[in-house]
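Following this message is one structure expressed as C-alpha cells.
Yeah, one chain of the complex is gone here, protein chain that is, but the others are all in their spots.
On to chain A.
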Amino acid sequence: MMASSYNAKEEDGPHSGSSTHGGTGVAKNKKPDNTAFKQQRLPAWQPILTAGTVLPAFFVIGLIFIPIGIGLYVTSNNIKEFEIDYTGLELGSPCHDCSKNFTWNSTTPCVCALNFTLEQPFESNVYMYYGLSNFYQNHRRYVKSRDDRQLNGDPTSLMSPSKECEPYRTSAETKEPIAPCGAIANSLFNDTLELYYIEPNGTTTAIPLAKKGIAWWTDKHVKFRNPVNDKENLTELFKGTAKPVNWRKPVYELDPSDPENNGFINEDFIVWMRTAALPTFRKLYRIIHKKPSTTSTLPSGRYTLKVTYSILYNSVKAHAVKGQDKAFI
C-alpha cells in the first residue's frame, strides 16, 4: 500500500517511485547531517536587553569607575608643573631681542635669561621639557622625510640615503649625502636651556641636568645605531657625508665628550626624531635627579633660566616646562 511507505520523515519521496531514480538497491541518502552545527542548534546564550540587566550593569560600572576617577583626580593634582614661555614675542620679554634679530645664518648664538620664582619646592625627580606650539611635526611629508636604515647604521644607506629625504638628501654645494638626512633631522631643536638657582645670599649655582635616560630604551639600543666599521673614530665613520643644512655642527660632534651619546645615538637627537602626534607637544629635555638626602630637588626660591637661542622657529611658541613632582615613587 502506498500509505504505509509514506513516511513523513523521508526526503526522497515514496520508494515505489524510486525505480525512476535508478536506485534499485541502496538509495543514496542526501540528508544533511543532524549535527548541532549543521542544523544550527549550537548551544548558545541569547541575552536580551531588559531593564533588569542593563540598569544594574550601568550602576556597577559607575560604582567601579567613580572611585578610580577620584583617585586619578587627586593624584594629578599632586603633580606640580611650572611653565615658562621664552618665545619672546612681546616687547617686555627678555628674549625679545633674540627672537627678532636672529636668523639661522648667524654664527654667534643669542643668549637670553629669564628669572622666575618657585613657590613650592619640587620633590623627587624633576623632569624638564621643552614644548613647542603650532609646530606640525605630524605633517605627512615631514614624517616621511627620514631614512630609518641610515639611522640604524646601515653603511650603504649612509652613503646613499633614501629618496624620501628629498630635498634634504644631498648637500647642494658638495653633493655629499647628508647624514642624518631628512626634514625631521634638519629641524633639530638645539636651543640650550640652563637652570641656575639664586641662593638667598645672591650667588648662583648651576643645577645639574642629566642628559642620559631621556630617550626610549628601544630607540637608543635598537632603532638608532651608529654605523659600525673597523674605525672607532666617529669622525672617520661619517667621512664622506655632509651635515644637515640647518645644523651648526655635524652629527659626530653632537656630544664629543661621551661616545655613547654621540652620532646617531645622541639622546636629544633621538628624542627629536620621535615625531610628535599633535602640533602642540613637549619633549623631554633633561632630568634633575633627586638628591640622596631628604632635601628637595628644587627648593622654593628664585631661579634663572638661560636660553641659548639656536634656531628660529617662525610663528612657534617655545616654552620650557619644568614639571612633575611625582607623588608616587
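Keep this in mind: a residue touches a chain if its C-beta (ideal position, glycine included) is under 8 Å from a C-beta of that chain, and two chains touch if they have at least 3 such contacts; residues count from 1.
Simple rule for what comes next: contacts and distances are computed from a predicted model.
Undergrad: So which of "WD repeat domain 75", "Phospholipid-transporting ATPase IC", "DDB1- and CUL4-associated factor 13" or "IBH1-like N-terminal domain-containing protein" is the UniProt name of the chain that got left out?
TA: "Phospholipid-transporting ATPase IC"
Undergrad: Given that one chain is not shown, which residue among A:His139, A:Lys212, A:Lys239 or A:Lys291 touches it?
TA: That would be A:His139, which touches the missing chain.
Undergrad: From the list A:Asp85, A:Asp148 or A:Glu253, which touches the chain that is not on show?
TA: The missing chain is touched by A:Asp148.
Undergrad: Taking the full complex into account, what residues of chain A touch the chain not shown?
TA: 1-3, 6, 8, 10-13, 17, 20, 40-51, 54, 58, 61, 65, 68, 72, 79, 125, 127, 129, 136-143, 147-149, 152, 154, 162, 214, 216-219, 222-223, 274-284, 287, 323-324
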